[in-house]
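Right, chain A next:
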Amino acid sequence: MSILPLASELTKTPLDQFGQDPWWVIALKAFFIFLILVLLTLFNIWFERRVVARMQHRVGPNVHGPFGLLQSLADGVKLALKEDIIPKAADKVVFLLAPVIATVPAFITWAVIPLGPEVNFFGHRTPLQLTDMPVAVLFMLAIASIGIYGIVLGGWSSGSTYSLLGGLRSSAQMISYEVAMGLALVAVFLYAGSMSTSEIVFAQDRLWFGLILMPSFVIYMISMVGETNRAPFDLPEAEGELVGGFHTEYSSLKFALFFLAEYINLATVSAIATTLFLGGWAAPWGVENVWDGANSGYWPLLWFFGKVFIFIFMFVWLRGSLPRMRYDQFMALGWKVLIPVSLAWTVAVATIRVISLEGNINRTYLVAAIAVLLVVTVALMFVGEGKGEEAEAEVEEREEPHDAFAGGFPVPPMPAGGAVRGAAAPLSFATGRTTVTASAEENHE
Partner candidate 1 sequence: MLTVLILLPLVGAVVTAFVPGALARLVGLGFAAATLVAGIAAATQYDAGGGMQLTETHTWIEALGVHYALGVDGLGLLMVLLTVVLVPIVLLAGWRESEAEGNGGAKAFFAWTLALEAMSLAVFTATDVLLFYVVFEATLIPAYFLIGGFGRAGRGRAATKFLIYQLAGGLVMLASVIGLYVVSANSGTPSFLLSDLAALDIDPITQRWLFAGFFIAFAIKAPMFPVHTWLADTTEKATPGTSVLLVCILDKIGTFGMLRFCLGLLPDASQWATPVVVVLALVSIIYGALVAIGQDDVLRLIGLTSLSHFGFIVLGIFVFSSTGGTGAILYMVNHGIATALMFLVAGFLIQRTGTASIRAMGGVEKTAPVLAGFFLVAGLAACGLPGLSPFVSELMVIIAAFEHHWLVGSVAVLAIVLAAFYALWMYQRTMTGPALTGVAPVVDLDRREVGIVAPLLLALVLFGFYPMPLLDVINPVVHDTLAGVGVAQEGGHQ
Partner candidate 2 sequence: MELYTPILALALIATGFAVFSVIMSAVVGPKRYNRAKLDSYECGIEPTPQPVGGGRFPVKYFITAMLFIVFDIEIIFLYPWAVHFDAMRLFGLVEMVLFIATVFVAYAYVWRRGGLDWD
């Protein structure tokens, strides 16, 4: 029943470069990535403020340092000097742990992002990428979703209603959009035939997936905005409704960490988009025709971050121009549009792939597949906003204090038929065992 070949057999050439670095190279690379991310964050914050300011015909921060470049650094220092508050209601340990949990994964994700090809790294040849593995992208998604824990835990441990709701919302929306994102990636793997980032980059040497898999690309871009809780999907921090959302109760550097994590994620998703859809560090076509050194040495860093910044600018642009969505619309978009569409697209891609792979295709199979697909989509079309059906799934939100043991069971009126219905004879349990107050704590343990 072994349908899949051995895991180790997945590896092809590009992967072999990895895992031979001496320890100091590893250490250095890791440190550089860390440095880059921190600096990138500081830069991004400044960048965002400037751009948004421009869009709103303001100047934006321009005092500290050239063009106010040091503004965000100053903010950071200021935050460090603020009092660090732990609310009474908070669950101390988790409250302290949450920012860490939120931040660390954000950094780690970058470990598998290819910044460039093999280069001479202090006299040692090594790719500009900390490491890579057959399941790199899966790894990224996994780590990224750990970050969600940081947020939901932070929200829950603050012991404040706003934080709780904020945390829930953000986790809900992150998982919702993670599905769409994951489905969008399937097409990429299907064409790259691998999940290792470096191989995916190599697989795009001729044509970027962003172009041939446009729908996936679009879906990914939408869902990545949702994934990072950025405008117009920044409902978790909807100041209007939830004050600060999950980090309402956080102050000083702990708050800074959340902030940091958010901006790193911003960069991360952009980097992933670059890697999977825009050919990673490869120079735009045409460039290497005029100048063949473009894809060697440290130059690819330029292309890579160039592409990344395009995405980041887009983020800023969205924030500058779009209003915040309503929560239900937002969820509806995620669940009712993105997911079905990406599913359908995945099947379509697979079909195309099959046709292209084997020219003479058994029509019956194809027809069957398409028929199923059609049925599915048609079914989807029929599903309007289920009129009146919602009521069924609408589960009783109101938990009015009611002792479930008073008689134990609902006692409805006798129907016209005079048949006995509804209530059972109060059995042995007429006596209440639990009281309402006792239960409130129990569900925490």
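A word on the picks: all candidates are chains of the complex that A comes from, given by their letters.
As a working rule, a contact is a pair of C-beta atoms (placed from the backbone, for glycine too) under 8 Å apart; a residue touches a chain by one contact, two chains touch by 3 or more; residues count from 1.
Note that the structure is predicted; figures quoted are calculated from it, not measured.
Chemist: Hey, among 1 or 2, which one's touching chain A in this complex?
Modeler: For chain A, the touching partner among the candidates is 2.
Chemist: Using the touch rule from the top, collect the residues of chain A that touch candidate 2 in their complex.
Modeler: 3-5, 10, 18-21, 26-27, 29-31, 33-34, 80-90, 96, 99-100, 103-104, 106-108, 110-112, 130-133, 138, 156, 158-165, 168, 172, 175-176, 178-179, 182-183, 185-187, 189-190, 193-195, 243, 248-249, 252-254, 256-257, 327-328, 331-332, 335-336, 339-340, 343, 346-347, 350-351, 353-354, 357-358, 361-362, 365, 368-369, 372-373, 375-376, 379-380, 383, 385-386, 389-395, 397, 399, 440-441, 443-444
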